[in-house]
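Apart from one protein chain that is not included, each protein chain of the complex appears where it belongs.
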Amino acid sequence: MDRFVFLTFDGLSKGAVLAAFALALVLIWRAARIVNFAQGAMAVAAAYAAYTVTTATGSYWLGLLAALVGGLLLGALVERAVMRFVDHRSPLAEVIVALGLVLVVQAALGMVYGNEFRAAAAPFSRTALEVGGVPLLSRYDLFVFGAVLLVLLGLALLFTRTGVGLRMRAAAFAPEVSRLLGVNVGGMLTLGWALASAVGALAAMLVLPTELGLHPHAMDLVFVSAFTAAVVGGLDSPPGAVVGGLSVGLILSYVSGYLGSDVTPMAVLALLLVVLLVRPGGLFAATVARQA
Amino acid sequence: MNLLRSATLLRHLALTLLAGFALYLLSLELDPFRNFQLATVAAYLCATAGLTVLTGLSGQLSLGHGALMAVGAYTVALCQNTLAEHDVTGNGVLPLSLLAGVLVTMAAGFVIGLAAARLRGPYLAGVTLAVAVAVPAATVTFDELFNSEQGLGVYVEPPPLSLGPYFPNERWQAWIALLGALLTMLLLANLVRGRFGRTLRAVRDDEVAARLSGIDVARAQVQAFVVSAAGAGLGGGLLAVLAQSVSPGAFSLTLSLFLLMAVVIGGLGSLSGAVWGALLLVALPDLAHQVSSGLVASSPAAAQRLEGNLPLLVFGLTLIVVMIAMPGGVQGLLHRVTGWARRRLPSR
Partner (left out) sequence: MSELLRVEGLTAGYGAAPVLHEVDLSVPAGTIAAVLGANGAGKTTLLRTLSGLVRPSAGRVLLDGRPLTGVPVEKLVHLGMAHVPEGRGVVAELTVEENLRLGGLWRRDRADANKALAEVYELFEPLAKRRRSAGHQLSGGERQMLALGRALVARPRLLLLDEPSLGLAPKVTAQIMALLKQLRDRTGLTVLLVEQNVRSALSVADTGVVLALGRVVAATGADRLRDDEELRHAYLGF
């Protein structure tokens, strides 16, 4: 029973990170109808920027700031320099270009930092605090929850309460009409990519200390899990991404806790297949078929 | 109509025999290292040709072909080793193992294809990506069978004695792999030219129209996945034979991405593109090795980093540029150049 409780809290903490990462995928999907397969690699790149800054200054927080700013810039750069020029009529083209980005980013990181694991710093202790003799949550888990909650609230406010958020939504739903109303649609798209990339960077910063650490491929499995979470939520719905993230986090925590961590990738595949085949619209979408 | 079809078939057969003869002569001239590279190109060609049929012809994206190659490779390894343990040896054994590898991979392709037929675009890409991540991990879960990260050795018969005592092993390997690749190309070329190819193109170009004209779209897509998996299985099996070992590290996500890159850069429209892709897969790392050993002789660690990552960087950049600037790939470029030359020549 204790183990179950522990795994549940652990799963929620993992799930919070997956939710953030899935949310980043949803942001770009809503803005541009693209699943950004490069998001994992881009997030790792931001985490390496944090690593460099933290090593140089000794401050985790400056590193985190570097990751967020780096994520923003990288997202904007990718949209401006690459994605903008892709032929959007072919659904293959966007995926393939994103995969090309994966190779480029991972290769660049491998050249600069090498292909070995590096420890990722955590700002708080990861030892679980005990409540009534049962280990529940670590200070780090609390930090993760707080950070993800802050991001969720921030994004919700941005999109529903500000002019920029209104512009971003309008630009995504009706680009031509938005231009006629004075909205800089290209700029909103860049902003969407930048925001999503920064959220992805934050998720990487939160998840890496709980895994093996920094590595150019460190987010590969996280990406697949977060993609699954986004699909569970319907790919179109931010609340769906959050619920999807938490559920996938829980399932993976139980699988890894009871069956062994090496089963996790197969569990993700099975989960993804089940969701796509049984409930192709995701649990939160009204759409029936999955025609992208 | 029948006459035309048999004419195409004959033409393909003649081309294959001609290519086979030319490659035979080439293998006699090449040194062992180059022969090994030739064999590797041939092994990759099986997989890239299969992927070209899938992605280029039926418009389905697979990021999991590296994993399918792993299925073929592990099957061949297990077959070869089990047969050798039971003292079943001889030169008839390897074709049997390769066939088993192809069949098992086709079965795996069928399962993925069933799911794939119901999915489109990014969803399909996501599922196949999950396959690419999950399959190498499966070797750890079932470590008694697959021996985890270490992988398995593969028992392969030496070249037959009738070829002489000093016959280079690499040339023998090249022959095996080339035979497999030529057979794959011949079969796929005929398949693509025939009814199957037309059906797939119809599905790719307009699914609704294809459905309205009586094509069972899902069936065609599953068939495409199975055919494509056969190529990947043979390619993986041949790689296992060439390396005489298999390990999950050789079939990582990066391999899957490399295969996709190779067919995109080669040109998705035609099987000839798959040849360019397979050549690139072998030539690029080789080139990177030469460049990096020339550049950073001072620090071996830096040279190693550069060498390991340079092909990825070049591949990624090329891929992005190709996708944005010339979606036809190398083959499309050649096509345009020859077309241009043909138009220019008569006027002179």
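A and B are the chain letters, set down in written order, and residue numbers restart from 1 in every chain.
Heads up, the rule we're going with is that contacts are C-beta pairs under 8 Å (C-beta built on N, C-alpha and C of every residue); 3 or more make two chains touch, one makes a residue touch a chain.
Treat the numbers as computed from the prediction; the structure is a model and nothing was measured.
> May I ask you to name the displayed chains that the omitted chain touches in the full complex?
Those shown chains that the absent chain touches are A.
> Touching the hidden chain in the complete assembly: which of A:118, A:169 or A:279 does that?
Once the missing chain is taken into account, the touching residue is A:169.
> Looking at the full complex, which residue from A:5, A:177, A:212 or A:259 touches the chain that isn't shown here?
From the options A:5, A:177, A:212 or A:259, the contact with the absent chain belongs to A:177.
> If the missing chain were put back, which residues of chain A would it touch?
Given the touch definition above, chain A has residues 163, 166-167, 169-170, 173-174, 176-185 touching the missing chain.
As a working rule, only the chains that are shown with their structure count from here on.
> Would you mind pulling out the distance in Å between where the CA atoms of chain A average out and where those of chain B do?
32
> In the complex, go through chain A and note every residue touching chain B.
Where chain A meets chain B, its residues are 34-35, 37, 82, 85-87, 90-97, 99-108, 110-111, 114-115, 217, 220-221, 223-224, 227-228, 231, 260, 262-266, 268-269, 272-273, 276-277, 280, 290-292.
> Residue numbers of chain B touching chain A in their complex, please.
Those in contact with chain A are residues 55, 59, 61, 63, 115, 118-123, 125-127, 129-131, 133-134, 137-138, 140-141, 253-254, 257, 260-261, 264, 301, 305-306, 308-313, 315-320, 323-324, 327.
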